[in-house]
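FYI, not all chains are in this one, though none of them got moved.
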Amino acid sequence: MILAKVVGTVVSTQKDPKLAGLKLMLLQTLDMNMKLTGNYVVAADSVGAGHDEVVCAAAGSSARLTDNTDGLPVDLAIIAIVDSLEVDGKYIYQKSEEPAAAGV
Amino acid sequence: MILAKVVGTVVSTQKDPKLAGLKLMLLQTLDMNMKLTGNYVVAADSVGAGHDEVVCAAAGSSARLTDNTDGLPVDLAIIAIVDSLEVDGKYIYQKSEEPAAAGV
Amino acid sequence: MILAKVVGTVVSTQKDPKLAGLKLMLLQTLDMNMKLTGNYVVAADSVGAGHDEVVCAAAGSSARLTDNTDGLPVDLAIIAIVDSLEVDGKYIYQKSEEPAAAGV
């Protein structure tokens, strides 16, 4: 799975009918120093992720194994909101206690 | 899913028989600044996308889960035409009201 | 799908038994200017592609959905020989009328 930050949303009216009601989020992947990197990727949300949250997303056929995405033509799904990341005994990321959406 | 712009079409007469009638589009992926990047990729169209439109495309086995691509040997399908992209509360892309095909 | 040119062939006698009779082609991907790029990839041929032809190839499980590749351990299959590629109303590639194999 990739680590990424939720940075935005995708709005679409003309789309595959099965996608109706599915939330599509813009993600940016994070590098080793927790800095944003790369380009945008679009992921289906299955856990209620909000702006600025660090998430874990699964790609490929595994993206269709959440309750929200079963049988849908999506290849990336947010499967977890990250509380903390620990590397060599140190926290390199901890989620802020403040509501994530408030900072956006 | 990737964000990309529809930039052209692929014409082929000698192809897998199952692909008869399927529209194959040339896409270029978009970077964080909504500039075209990378090389061409070819996607099956399942939503009636037109030239110059920004679309969202699903790869892998998920590309076969649209009405148009069920059981076909395709690994990328346009699943949504993007109306707008919002990042940190600002629109970084909004679809023009003019018909997309007119500008081509 | 990727756009690539057929540049050669792979000969193998010691291989998975299911691959007997399958033609394995060497492909090189094409960049935006239709120049060869990257390294070789190997694709199963399912449409009778010849040397120097520009083809469209599908990856992953979709590569097994052609008549020639059903159930085979292959992850890339040529699904179409490209007649022409049109970008922004101009042809960036048109297949020569001469037999493709003659130029090799």
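Order as written gives the chain letters A, B and C; numbering starts at 1 within each chain.
Here is the rule we use: a residue touches a chain if its C-beta (ideal position, glycine included) is under 8 Å from a C-beta of that chain, and two chains touch if they have at least 3 such contacts.
Just so we're clear, the structure is a prediction, and the values are computed from it rather than from any experiment.
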>> For a quick check: 3 copies are placed, so what copy number does the complete complex reach in this file?
In response: 5
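In this text, only the chains that are shown with their structure count from here on.
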>> Between subunit B and subunit C, what distance separates the C-alpha centroids? Give it in angstrom.
In response: 21
>> Using Cα averages as centroids, what's the distance between subunit A and subunit C in whole Å?
In response: 35
>> Two or more other chains touching the same residue: where does that happen in subunit B?
In response: 59-61, 63-64
>> List the residues on subunit B that touch subunit C in their complex, please.
In response: 7-19, 24, 26, 28, 39-43, 51, 59-61, 63-64, 71-76, 104
> In the complex of these two chains, what residues of subunit C are touching subunit B?
Replying inline: 1-3, 29-32, 37, 46-48, 56, 58-67, 77, 79-89, 92
